[in-house]
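Following: one structure in structure tokens, then a few remarks.
Every protein chain but one is kept in place in this view of the complex.
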């Protein structure tokens, strides 16, 4: 129970210590970053068993009682997000120990990375609206700086575009928080949920629309997606893995789920809005991904498509849809991070990102080729890998809800996903060796280790999905299905 | 800048810094606190830089010292929060004795938090200012 604020305090402290100590010797900053992220990952796994006994942890900061104080809430959904964030962060830091050797300001990189992890941990753990805004901004500003890290021309342009759209999103969110404060007089999420419970009104709908617009911009749902295909390819590869695998989920999809299920309460119009936006993202992202020639840009459009699938599953509202959506959240983090780390490995060895210039790399780089095949098969939904189970659950949820047209569209988009990932595999890894690529060899062992670990997670989550479902996913689904009853648990306890 | 501006800036900037320190220390009694106090301390150095050129300000406060000051300020704040856990059992608990209201030494650890925040904001704003003016435009661009 006392471990909960450590998730925010440890990375914050470590970020500043890394910047201080990194002036003297660079290996110290590497060691501190890896050890801190390993400690956080182990802590998040340790908390599974106590949470399954208690059900929910409410930590009052400074011993102030809610609604006057800020409280941290750890329930099933937060624990799922914590596991995803810290695991992918640990593997990305392990990868970047050897990938970022060509940059000089490595201690600044680790400082910003740990600040981003601290911000994301704060967003999933908090139970108070303004605390959410502060940690959202910490994570977002750290990611704007990380996208522009190697100061090439295209990275700066992409970071500027990302930063302008992200700032507009933050301003919309702050406007909406102000509206909620003026309507209810409190900033605690549970207290606002109790007050707004039966009410309807124009101002409440207006603030819901502002929240959807602001967090939809952060999550790159289709009408608001324009920053993602520029920002994710231009960042260094471990940062792309973190951004696409974790940041758009922790700052975008998680907050949408928390606010619309637990504070405002779901109704039919909201479910329809989620399903329509999800379908639009899924189809649009998939169609735009086919014609891409750049490896990382294709992966970025594929992220838009998969986030659309998650929103579609959430919009169903029944048990199978939400279970499939949350499992797809976990799976997408693992295989999209794996694919982005693969593209980084390819760029490290060959120096290019264009598919037409590569070819036949699977003989020269065996680990990268094998793990990328596993990642591509997972994301397309081939049994028995993990993507198959999550897509199956979402389609089952759609069929049970009676939305047969959307289920058929989902199946068609899955086939489309398989098509463009086969295109990637054919151009990049099979076929004959491209010109100028004779001297390509495998990447250093630390990078291989993190890619192999993610591939093992993909295969393991596919084979052992039943224990994962029971221990981690079912509590999260229960939290979302309980809806506005969440506030009674927090204010009463 | 002319001689009058340089002399007056050199005379006035310690007064500005004293005003900034006053605002940080009285954060729990009057409006202000860590954030505006830190910005006022940074603006004292900015005034010196604008009037006398960056070599003079560089001798008073190097950029590396400003960066170290910033990290130390953040670590002070975090250590105070963790000390709340050690002495009281709850993260961020106000564990120092709270004196009578409206005195300077009252309010628990809030004055110490204000000092941490003031150091961080002051160091941060001055480091940002120095980085922006020391940026060299070049033909093919250089790394920083």
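Order of writing sets the chain letters: A and B. Residues in each chain are counted from 1.
By our rule, contacts are C-beta pairs under 8 Å (C-beta built on N, C-alpha and C of every residue); 3 or more make two chains touch, one makes a residue touch a chain.
The rule is short, and it goes like this: contacts and distances are computed from a predicted model.
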*Missing subunit (named according to UniProt) among the choices "Simple sugar transport system ATP-binding protein", "Cytochrome c-type biogenesis protein", "Heme lyase CcmF/NrfE family subunit" or "Cation:proton antiporter"*: "Cation:proton antiporter"
*Which displayed chains make contact with the chain that has been left out?*
A, B
*Please pick, from A:96, A:262, A:292 or A:487, the residue that touches the omitted chain in the full complex.*
A:292
*Sort through A:125, A:141, A:247 or A:395 and give me the one touching the missing partner chain.*
A:141
*If the hidden chain were put back, which of A:1, A:27, A:42 or A:171 would touch it?*
A:171
_If the hidden chain were put back, which residues of chain A would touch it?_
130, 133-134, 137, 141, 144-145, 148, 151-154, 156-160, 163-164, 167-168, 170-171, 174-175, 178, 181-182, 187, 229-230, 234, 291-294, 297
*Pick out the residues on chain B that sit against the missing chain.*
30-31, 33, 35, 101-102, 121, 125, 128, 131-132, 135, 137-138, 141
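As a convention for this text, only the chains that are shown with their structure count from here on.
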*Compute the distance, rounded to whole Å, between the mean C-alpha positions of chain A and chain B.*
35
*Can you list the residues on chain B that touch chain A in the complex?*
64, 67-68, 71-72, 74-75, 78, 81-82, 84-85, 88-94, 141, 143-144
_chain B partner contacts - residues on chain A that touch it in the complex_ = 2, 5, 9, 12-13, 16-17, 19-20, 23, 59-63, 104-105, 151
